[in-house]
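Here you go, one structure.
Apart from one protein chain that is not included, each protein chain of the complex appears where it belongs.
And now, chain A:
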Amino acid sequence: MAKLELSGVKKSYGSTDVLKGIDLTVEDGEFVAFVGPSGCGKSTLLRLICGLDEISEGTMAIDGHIVNDVPPSKRGIAMVFQSYALYPHMSVADNMGYALRLAGTPNGEIRQRVQAAARILRLDAYLDRKPRQLSGGQRQRVAIGRAIVREPKVFLFDEPLSNLDAALRVDMRIEIARMKERLGTTMVYVTHDQVEAMTLADKIVVLNAGKVEQIGSPLELYNKPGNRFVAGFIGSPKMNFLKLGKGCGNGSYAVAGGSVTLPVFAHAPVEIGIRPEHLTLAERGKNTLSGVVAMTEHLGSDTYAYVALNGAEETVVARIPGEKTFRPRQEVGVEVDASVIHAFAADGTAITSSGNARVAA
């Protein structure tokens, strides 16, 4: 049980600043996911929390005690690495018991705790095997087991499922969700996978270029992204962005393929974002843009229609329920639901609407 507090944490390697001041609180028992593009510093931040690398500036505290100079093993933190990092010459049992052995735990107790962890992870039958005799999923479970036996105050996971195939990944995701229920320990989880972050996390931290872009619950980030970066990063398929052209008064703006009428905003937006599920393919009408279908993807339950709006190079994607087929380059109208759009200022920050949707001109 532990609360993590990072304030003003910076990390630089030589002259390159990798983390540029991170403020973050992870509450006791919370499951926090770090997401962000490759190279944004997720692993680096996790290594700082673990104590594998030194913090260049700022402080990190566990339960109110500053631990900047405390070695990893004394922090009560266990880390699961992306590559599993199992000790290849040791049996599964020895891998899991290594930390306890180093800590001088009596043999009987080590055996007990290893067996308990093995039961949770359904590894009982493999305790005598070497890592190379295990499948990818089993190796991943051993890596998690190695963390569990230490009974840490905080678990750190660095993309633990990224080496697994899709089916196994779903299984392991459920396994981790169960583990979270069962142990109730504070967990920090780095992932590239939207679904993992959305389904597992209580709180998501979006990182970009060494800075925190936004912190919030999965739905908060999805429904109220604080800026254009978060809006584009969270959600799959990605949010559609439309540059706003000249305003024609009455809240109406020219955009590619036609014009849209927007609610009143505190400042004038320069760009709007619309989630794929908020676009519908419709006949000509209010707030409807025209274009041609460039491509469709059928997912069974949904269809993604990529529409090239007239006068624009990029396509917008609409997510429509069911199976729907289009002729190649079929002309369609794309209706924008103006009540659920996101608007952004020139610097990328989100602008909240200050009134109700205006009646269309």
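One rule holds for everything that comes next: contacts are C-beta pairs under 8 Å (C-beta built on N, C-alpha and C of every residue); 3 or more make two chains touch, one makes a residue touch a chain; residues count from 1.
Simple rule for what comes next: contacts and distances are computed from a predicted model.
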UniProt lists the protein of the undisplayed chain, choosing from "Urease accessory protein UreG", "Bifunctional protein PyrR", "Xanthine dehydrogenase" or "Maltose/maltodextrin transport system permease protein MalG", as "Maltose/maltodextrin transport system permease protein MalG"
Out of A:T25, A:S56 or A:N163, only one touches the absent chain, namely A:N163
Out of A:P131, A:G145, A:P160 or A:P269, only one touches the absent chain, namely A:P131
Among A:L102, A:A166 or A:L299, contact with the omitted chain is made only by A:L102
Chain A positions in touch with the non-displayed chain are 47, 50-52, 71-74, 77-79, 81-89, 98-99, 102-103, 130-134, 136, 139, 146, 150, 163
